[in-house]
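Okay, handing you the structure first.
Only a single protein chain was left out; the remaining protein chains are all shown in position.
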Amino acid sequence: MDLSTLGPFLVGVITSGLVLGFVYAIIALGYTMVYGVLQLINFAHSEVFVTGAVVGFEIFRVLEPSPMNGYLKLLIALIAAMVASGMLNVIIERLAYRPLRNAPRLVPLITAIGVSLILQDVIRIIEGFQGRFDLTYKLPPAFNTNFCGADSSCEALGTALTKVGISLQIKEVIVVAVSLLSLALLNYLVNSTKLGRAIRAVAQDRVTAGLMGIDSNRIIALTFLIGGALGGISGVLFGMKFGTINAYSGFDPGIIAFTAAVLGGIGSIPGAVLGGLVLGVIQNLIGVTNVLGSILNIANLQAIDASYQRIGAFLVLVLILIFKPTGLLGRSNTEKV
Amino acid sequence: MTAIRPGSQPPTAAPDRTWWLIIVGIITSSLLMLTQEPTWRAALPGGIAKFLTNPLVGSLLLTLFLSNLLFAFRWKAAAWAKALVFFGSLFIILPWAGRDNTAIFDLAIQIGIFAALALGLNIVVGLAGLLDLGYIAFFAVGAYTWGIFGSGQFAKILGYFADNGGPVGGGLRYLLGGLLLTILGAVVMSIISKVKGKWNTGQRWANFLAIMGLVAGIIMSLRGVLILMSPQAQSLMSGVNPNFFWLFLVLALFAAASVGVIIGLPVLKLKGDYLAIITLGLGEVIRVLANNLSTYSNGSQGITPIVSPTVPFMNAIAGALGFSPDQYNLFFLYFLVIAIIAVIILANVRLDRSRIGRAWVAIREDEVAAQAMGVPLMQTKLIAFATGASFAGIMGVIFAAKQTFISPESFILTQSTSILSMVVLGGLGSIPGVILGAAIVTILNISLLPSLGEATAALKLPQQINPAQLQRLVFGTILVMMMLFRPEGMLPSARQQRLMHEDDDPSDNETPQDSLKHSAVEPAAEVYSPGTASIKDDQRTGGAR
Amino acid sequence: MKRAKGNVGVRLIGVVAALLVGAAQAQTAQTTIKMASLSPLSGPQSDVGTQISNGARLAVNEYQGQFAKLGLNLSLQPYDDQADPTTGTAAARKIIADSSILALVGPLNSGVAIPVSVALAPSHVALVSPSATANVLTERGLKNTNRIVPRDDAQGPAGADFMLSKLKAKKVYMLNDKTAYGEGLAGEVEKALRAKGVQIVGSEGTEEKSNFGSIIQKISLSKPDVIYFGGVYSQVGVFAKQLREKGITIPLVGGDAYDSADLLSIAGAGANNIYFTTIVAPASEVPAAKPLAALYQKTFGKPIQGFGIFGYDAAKVVLQGMLDAARSGKASGQAPTRAQVENAIRRVRATGLMSGTVQFNSVGDRRAARMYIMKVNQGKVRLETTLDVKAPRP
Partner (left out) sequence: MSSASNNSFILDVRGLTKVFGGLTAVNDVTLQIPRQGIVSVIGPNGAGKTTFFNMITGIYEPTTGFIELDGVNLVGLRPDQVTSAGIARTFQNIRLFASMDCQENVMVGRHSRLKAGYIDSLFRTKRFYESEQEARDVANMMLDFVGLGQFRYEMATNLPYGDQRKLEIARALATSPKLVLLDEPAAGMNPRETEELKSLIRRIRDELGVTVCLIEHDMRLVMTLSEYITVLNYGSKLAEGLPHEIRNNPQVMEAYLGRGAVAGEYGKEAVAGMQEGV
């Protein structure tokens, strides 16, 4: 193996890692926003996200025969998933977390695990009534073609990209575009609106925010709504990118996305995005370590293959937290003593 | 918060329930035996027998019977009655029923194993306040410690080294070199640790290199030992002598504790949820390593068969009591688990009520203040981590012996959260609470919920709402409901109880002493208490300082 | 506080009473005998686990008449192992305790089957696993343990042979799902391939369910001419889809866990050039397959798939054994003992199965099985070739 193939190979690995990272990033945002206001690891977020994926699946399935424009279908799917996941998240907050606002922190954590278990079965039952378990996205055919592939107006660009190792499908480009758009919207919402200010105030200090006339219950509910809507988006993106989901498939990406949120500094929105991207790329790089090892002729690296992808994320987290205990972009909360 | 509850004074208002206890004990025991003892069941009319052998009914009666232990523990009754019901249930009725139905033994042992795990996690989470979501890893360490040596796996490892480790003589070189490195590393470390104050860069590097040398040395010497032993592979084909089990019980304790320290050292500086996610990750790391390092752990194929020791006198007792030889092992493990649980409870109580226990709680409440009062944070946290881990390690050995088979599938992430739910459900920091939590969750998961499905198998229900398939739903609902209605847990610790119910109406068990104190501290009701507030602030800051 | 504790008991009794009403239902008439099934009915593997218990139910329905003639009332008792060895062992102990249960279909996974068989052995409860392939399961020589699928070291070489002879493989990329099943099978395939001098350009496992990005990159770098993936259809389907989307069209080969219509729907347009080895004959070869599929669809509202057929076949083997034992017994209406059933199953000759005739060797592996190598192409599954495998020992 020579070095001229190595370059495009690595570029390809990193590109696909970035696409994956964007999906993680949007899921991680759902965790980090809820964490920001309640300091709660919302274990149920993985199911909120699966709910979005399921809703997206249903929309694409129902609209499959329709001659509607694919992007319109996507828009409908995204909106429906956002609404469904957002509402679900609000309901969960109202029923399961709000009554426990003043309980010790572990109590809502266990409740969240309970809610997560309930939702897994509920999703499976609902889809099971229609005889389905694994749900495979029926995307408009155009989404499955290559980005700037043959016979498209930008074929030259596509060829150039392929040469450097980037070969993307339309749906992957959509994943990135939708992610960026959601990030921009979220950024605007949090940093430039009154609601965003209220959310930040509640995240900082719920009691004081209450004294300033902010209805913290309402703000928390709205935060869950936004977090859930992001979960819905990420569900649809996940379904598009990987094709198949089932009631239980939220768990693994959920854990990795939460790791991403912590890696970036939990509670920090740019941190969650950075963490997601870093983990996406690192997971893919760990997956190809054995190839790099054989190219560079390092025997020990050759034992590290795709089976270490999952724990690689955690080991990176350990390393980063040892050197930067608040995560990459976490505020260092110097405690007043 | 008008009144203060007494710390440990027993409420005097509760009525004496001695006779109730005896009656309930007799009734539940007889019902249990009616369902299990074939001769008794045969004497019943067919319809009733049928009813009693319904899986759900059987499981409920078993649960009722087990709640005797709880009643004996909780109810106010004469000591003799408590002892009678408690020990009678544990040592007579349960083994008797277990003889007829080994599922009961299996359940009881499993409850014991999880109770020990919950007690261990309780030290880490409940007392020291360190959220550990990867606790099952220590259980895995214990299980693999015995699994590898109590089966042919060790011979396989030796076989591997015989083939790949070079000549046997090389082993000696590895061993000596390794020992030299280890000693060197240890000496350098001890010299550096004598340096007072802040280390300079050189000292830090020296320390780092010494640690690396120590680790490399240990690995090298182990490799040397393995190579030296490799000719013995043949004689170890079915594992070491089963009587080494007792030694390995102790070894597993130390192995798990060491892994606890190794995992704890880099991460215990972190706080709150940072620690939670990192322990979760490291728990996964241990499982994935077990899955990937096939040379040592046989990977996903798992290790089997794992032997158990035979204890002649236990077998003689079991035989005399009419147990069949294939039940001897369960009989032995049942009593072993009870004995170990007793030791663990004792250790737990003693540590809780000591200088260490106070330090743990102090750290949980306020790290800054605890440290300022002279509590060394890292050391105290590491002790908590290692102690919790060691309990899990011991039970891992028992688990391996009971299952005769272990594979990474048994140590998945959800097991850790399940143990955490036992601790929180039972009552953080409360020893009887977490045991009850472990019992409830275990009974639900391996007896009650499955029996729900088994009992309804004959009904023509649509597949999707068949209770057999709804275990997660039902378990999740129970978790959520319990948390909503009893957030402090089933049997909260006195501390937790006082914290959670400061503003409750205290009239239900106010004692004369209460009203005395009452007046003395009346102003407290009005005063904003910064002591507690600062703790909440503290908890909110996720990262380490 | 103490008072509240007392209430727990009272509440418990209330719950008991409420549940008993629903649970109480008695059956009368003849002697009742049961066959148990043990498979994951809840959790992530519940889909395949349910297929197994469904298949077993159809077999029970089919055999009820024959047992009724002997004065025996046959029913199925499904148990849930959640794919967890500990839960499986607990269920096994319950099976032992219910004396009307004579034998067991299951478990799905080798990891559960191994401890379960050990627990059941002293009580002579025989089991026939529909799908556990780990060599060690039967290697231990337990009298009660049987299975209808060829074990890894029979199925593996068959797959390797096929890749070599029909696909002319020279460079193979090995993948597995890091479970006892997938890694065990892929390990045997790899061993057989290496023995024949085939170059293995990559060999790794992955627990990932969706993200195969880096693996596909590596495959496109190492340019194998065949990929072998020891895994289950739900994971392999996603892999196949992503693989084909990246323009890699080389054959993908696997074992019997590919045998599901869902493989096609999950892989979508990627369901091309996929081969798998299975013991279940294609519907065209077995006349009984069509009515069975129709019956399954009618009973459960879903199409039958591979694991449903495995469950059905395994159950039929168990039931045939039970029937043999009952017939050789004495009076009508008297149930055979578990030991008798255990012996009868080991000696059984079950015919008319979807996977041909089943006879067990001394350790409970099929003496001979015909492996069908199926090809998935253009959204269709068709028979590519057949291969006869024999048990590694008599």
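Structural remarks
Order of writing sets the labels: A, B and C. Residues in every chain begin at 1.
The rule is short, and it goes like this: contacts are C-beta pairs under 8 Å (C-beta built on N, C-alpha and C of every residue); 3 or more make two chains touch, one makes a residue touch a chain.
Since we're looking at a predicted model, the values are computed, not measured.
When the omitted chain is restored, the residue from B:Ala359, B:Leu420 or B:Ala457 that touches it is B:Ala359. The chain omitted from view is touched by exactly one of B:Ala369, B:Ile412 or B:Leu461, namely B:Ala369. Considering the complete assembly, subunit B touches the hidden chain via residues 1, 4, 6-7, 196-198, 347, 350-351, 354-359, 361-362, 365-366, 368-377, 383, 495-496, 498-499, 502, 517, 520-521, 523-524, 527-535.
Just so we're on the same page, only the chains that are shown with their structure count from here on.
In terms of C-beta pairs in contact, the better-connected of the chain pairs A-B and A-C is A-B. Chain centres here are Cα means. That of subunit A falls 34 Å from that of subunit B. If you average the Cα atoms of subunit A and of subunit C, the two centres end up 35 Å apart.
Counting only residues that touch two or more partner chains, subunit C has 42-43, 46, 178, 205, 207, 301.
Looking at subunit B, one finds that residues 288, 291-292, 463, 469-470, 472 touch two or more other chains.
Of all residues in subunit B, those touching subunit A in their complex are 125, 131, 266-267, 269-270, 272-274, 276-278, 280-282, 284-285, 288-289, 291-292, 368, 413, 417, 420-421, 424-425, 428, 463-465, 469-470, 472-473, 475-480, 483-484, 487-488, 496, 500, 537-545.
Listing the residues of subunit C that touch subunit A in their complex gives 42-44, 46-47, 178, 202, 204-211, 213-215, 217-218, 221-222, 234, 237-238, 241-242, 245-247, 262, 265-266, 268-269, 301-302. Listing the residues of subunit C that touch subunit B in their complex gives 1-3, 5-6, 8-9, 12-13, 16, 19-20, 22-28, 41-43, 46, 50, 54, 75-80, 82-87, 89-91, 93-94, 96-99, 109-111, 114-115, 118-119, 121-123, 134, 136, 140, 178-180, 182-184, 205, 207, 300-301.
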